[in-house]
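Excluded from the complex is one protein chain; the other protein chains are retained at their positions.
Here is chain A:
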């Protein structure tokens, strides 16, 4: 049961990274390229916009039902970045919808644009900061320590912010590839092709910074990753895919690169998981929170499993149907 629940959780995170990530990334691209990106972005994400964000809700529900101490610990130590993420989700979500379903475009849309763009970037960065804090190992439960050590230090540092920027770049990269796969004009294909390449170069640079900082700050994740063969293999695989994706962009194989990028993101996440799992939160005192010591009782897992089986059986065919209706038929 535990394995199945973890599998569904991983799938939820994978799809959230891909689809939710494409959506965050769309906002980030708009931030840097301006109004000309709005139309292709709508075409790409508007119909599946709501659905993309359901993955996060699914993941959170699995965590607080199946692994309550993890949820509680994150809520306390990472309260501030999580609150920023939430405000970002609320603001960008409403700005996007308000603007999209508005009756006509006028001057007021400038406000929606900027709220959507800035909060997209902010949310993506702080999602990464939160992830970084789970790896960083400075989360502290000592009630006698200072406010700074309890609520700020676990996430407010160079390492966590480098992870934040890395995640934002991944999202922007996914978004540019996703938009490329839509039926857009040749001029736009060139534009988003260049963007995708720039984002991938930036990912390599920031990724190296993340690793360097991990080394400098003795982040436990680094040594774990170095000793896990699966991590090595997965990260190598993700790197090898990069030139193939560039080639695909040049040769206009726009559907093929979508698959490659999905695979690449999957490999990066696998590489991360192989090093980090079963630990989910690295603690300062060494009492790490793992899948095993945080798991809810068997009875809870049993019913959670039933809910997830029924859920998967109804959600996946429906999503397939939605994508088929709104995506493929329009081409």
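Convention: contacts are C-beta pairs under 8 Å (C-beta built on N, C-alpha and C of every residue); 3 or more make two chains touch, one makes a residue touch a chain; residues count from 1.
We take it that contacts and distances are computed from a predicted model.
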What protein name does the UniProt record of the undisplayed chain give, "4Fe-4S dicluster domain-containing protein", "RNA polymerase sigma24 factor", "Putative Cytochrome bd2, subunit I" or "Electron transfer flavoprotein subunit beta"? "Putative Cytochrome bd2, subunit I"
Taking the full complex into account, find the residue in A:2, A:56 or A:211 that is in contact with the omitted chain. A:56
Given A:2, A:87, A:149 or A:256, the one touching the chain that is not displayed: A:87
Touch residues of chain A, complete complex, unshown partner: 46-48, 50-51, 53-54, 56-58, 60-62, 64-66, 68-69, 71-76, 79, 82-83, 86-87, 89-91, 93-94, 96-98, 101-104, 143, 147, 150-151, 296-297, 299-300, 303-304, 307-308, 310-311, 314-315, 318-319, 321-322, 325-326, 329-330
